[in-house]
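The complex appears here minus one protein chain, its other protein chains still in place.
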Amino acid sequence: MKHLLTMNDLSIEEIMGLLSDAEQFAKGETWRPKRNYYISNLFFEPSTRTKSSFEMAERKLGLEIIPFEAHTSSVLKGETLYDTVRTLESIGVDSVVIRHTEDNYFAKLIQSGVYLSIMNAGDGCGHHPTQCLLDLLTIKQEFGQFSGLKVAIVGDIRHSRVARSNAETLRRLGAEVVFSGPENWANIKGSGIAYEPIDTAVETADVFMLLRIQHERHSAGMPLTKEEYLAQFGLTLERESRMKQKCIIMHPAPVNRGVEIEDALVECERSRIFKQMENGVFARMAALKNSIEHKEGAGLNETMYTKCKIVG
Amino acid sequence: MKHLLTMNDLSIEEIMGLLSDAEQFAKGETWRPKRNYYISNLFFEPSTRTKSSFEMAERKLGLEIIPFEAHTSSVLKGETLYDTVRTLESIGVDSVVIRHTEDNYFAKLIQSGVYLSIMNAGDGCGHHPTQCLLDLLTIKQEFGQFSGLKVAIVGDIRHSRVARSNAETLRRLGAEVVFSGPENWANIKGSGIAYEPIDTAVETADVFMLLRIQHERHSAGMPLTKEEYLAQFGLTLERESRMKQKCIIMHPAPVNRGVEIEDALVECERSRIFKQMENGVFARMAALKNSIEHKEGAGLNETMYTKCKIVG
Partner (left out) sequence: MKHLLTMNDLSIEEIMGLLSDAEQFAKGETWRPKRNYYISNLFFEPSTRTKSSFEMAERKLGLEIIPFEAHTSSVLKGETLYDTVRTLESIGVDSVVIRHTEDNYFAKLIQSGVYLSIMNAGDGCGHHPTQCLLDLLTIKQEFGQFSGLKVAIVGDIRHSRVARSNAETLRRLGAEVVFSGPENWANIKGSGIAYEPIDTAVETADVFMLLRIQHERHSAGMPLTKEEYLAQFGLTLERESRMKQKCIIMHPAPVNRGVEIEDALVECERSRIFKQMENGVFARMAALKNSIEHKEGAGLNETMYTKCKIVG
C-alpha cells in the first residue's frame, strides 16, 4: 500500500502481512529503507502516545524526521491542509503522518493526487488504522488467532475512531463482536453489531476492549458523574472477578482512571493497556515499512513539479 | 561570508557563487562539514515553509539540530534575544537561523560580537535573503541569465520582506524591474523602481512575481473585498491569457488563493510556486555551506568565554 487511511482499504492478506511484520519487529528484527527517507508528523490535535510512538517507529527504521508544529506553522496565517502538505512534498518530504479534527480530511488530498504517502493517525471521529493494527497485534499475541474469539467493545462507541473499524475488521478476521456500555452510545444503526449489557459482556468476552470517554467530543456534558458511570458501565473489581479466566482487558488510552475502569485494574495481570502501547511501535514500523517498500518497488521518483492542473 | 543578513551584503560574485552551489545541490550533489556542526532554528513568527525548508537543508548537510521553540523558552521569562543567542552559543551552537518580528533585529547581535553565525530567515518588514536566493535560482533555471529580463513585482510591496531587496538585486544582476498592483502599496519613494499598472505589467513581464497580502501586518483592514482585489489587482484567468508565451508566475507563499491569484492558476503550467519551495532547500544548503566553509577556513575556534566587555 502507498497510503494507510482506513482498515477497510486493506485486504485480509495485507492485514495478516502487516501483523506478521509487526511480530518480527517485536522480536527485535530491523529493517531500513534503501535511501534517506524524510517524514513529517502533522498533529493538529493533542497526542502523546500516537505521536511519540510514530516518532519511535520512525527512528527505529532510520527515517529522517522533519519537525512540524501546527501551532507555529503557516496554518496560523490561514494556510490550508492541502497547501501545507504540498509544501512539505515540495521540500522533499516522502511521507506525512496526519492527525486531524476533520473526518475524512484525506479525501481531498488523495483526490488532488499528492505524491507523498499519507499515514492516517486519526481523523475526527473517523478512523485510526494503526491503533486498530496494534489492537489486533495484541490479540494475536495472546490467542494466536481471531476466529472463535468473542470481543466486547465497551463505552463511548459513538465518538470512537476505532470502535467501528475494529469491529468490522475483527469480524472479517473471524471474531464475534458485541458493543456494550451505555445503550444509546453503543447502539449504532447499520453497524450490524449486537448490543449486550455490560454484565453479560463481562462474563462472556475473551477480549474486553474499553474505550475512552471523549469528553472533548461530547457537545453536552456527561449525564452521569464519574462514580455513577463506573458503577453502571465501568470495569469495577467486582465485574473483573466475573471475567473468563483468560479474558484480557484493553484500552487505547489515555485512560480516565476511575471512570471507564477502576484505578487499581489499569495495571492488573489481565490488563494489556501498556502492552498495547509497546505494540504500537511495532505496528507502526510495519505500516511504514510497507508504504516505503511500495514506493521503492514502484520506483516512484516523480517530482510533483511535473503535475499541472490547467494549461494556461 | 560568516553571517547572511541581507542581500546587499553580498557582492554579485558571491550571489552567483551561491546560485552555482544551489544548482549543484539541485542536481543531487552533496556536501558535509568537516566536524559535527550544531545549529538551532529560532522562529519567533509562524512559518511552515521557511522553517521546514531550513530543517531539510540542515539534515541534507548532516548538521545536528538543537530544537528551540520560542513559546516554551525563557523568552517567556523576559529573556532578550541577545541573551538567548549567547546562551545557545555558550552551549556550543555554531549557527542560528532567526526569524523575528523586529526589523533589523540582528544589528545588536552583530555589534556585540557574537561568535556564532546568523542566518536571517526574515526580520519584520526588512529582509529575507534566502527567499531572494531561491527566487533568483528559479529565474536562473528558467532563463539562464538575468540581463534582458523584465520582472514585475506585484502586490503588497510595502509590507514585503522580499520586494525591495529582490528588486535591487535583480537590477544589480541586469534585469529590468517594475512594481505593480495597488498604486499606494507599490509606489515606494526613493526605491527608484517604476510603477506600472497591472494590465500593462501582465503583458510585458517575463517573470510575474506576486506577493502575499500580509493581512497580519496591515494595521487597518483591507479596503477591498477579496473578490474586488482579485478583479482589480490579482492574477485572473483572463489576465493570465494575455501573458507572454514564456512568462512564469512566482509567489513566495503561503498564497491567499482567490485573492492575489485565481485558485486554478496556483498549479498551472506557468506557475513556479511549488518549484520555488523545492529550490528553497537548495538555496539554503548553499548559504549554510558557504557560512560553514568561512568558519572552517578561518579556523574560528575561539570560545566566546575569552570575550570581556569591561575589566572590573
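General observations
Going in written order, the chains are labelled A and B, and every chain counts its residues from 1.
Just so we're on the same page, a contact is a pair of C-beta atoms (placed from the backbone, for glycine too) under 8 Å apart; a residue touches a chain by one contact, two chains touch by 3 or more.
All values reported here derive from a predicted model rather than from experimental measurement.
Considering the whole complex, the residue from A:Glu64, A:Glu240 or A:Glu260 that touches the absent chain is A:Glu240. Annotation: of B:Gly28, B:Gly78 or B:Gly144, B:Gly78 touches the absent chain (contact as defined above).
One of A:Ser52, A:Thr80 or A:Asn187 touches the chain omitted from the figure, and that residue is A:Ser52.
Summarising the interface, chain B meets the missing chain with residues 38, 40, 64, 66-69, 71-80, 83-84, 86-93, 303-305, 307-312.
Take chain A: the residues that touch the chain left off the picture are 43, 46-49, 51-53, 55-56, 59, 67, 69-71, 215-216, 240-241, 243, 253-257, 264-265, 267-270, 274-275, 277-278, 280-281.
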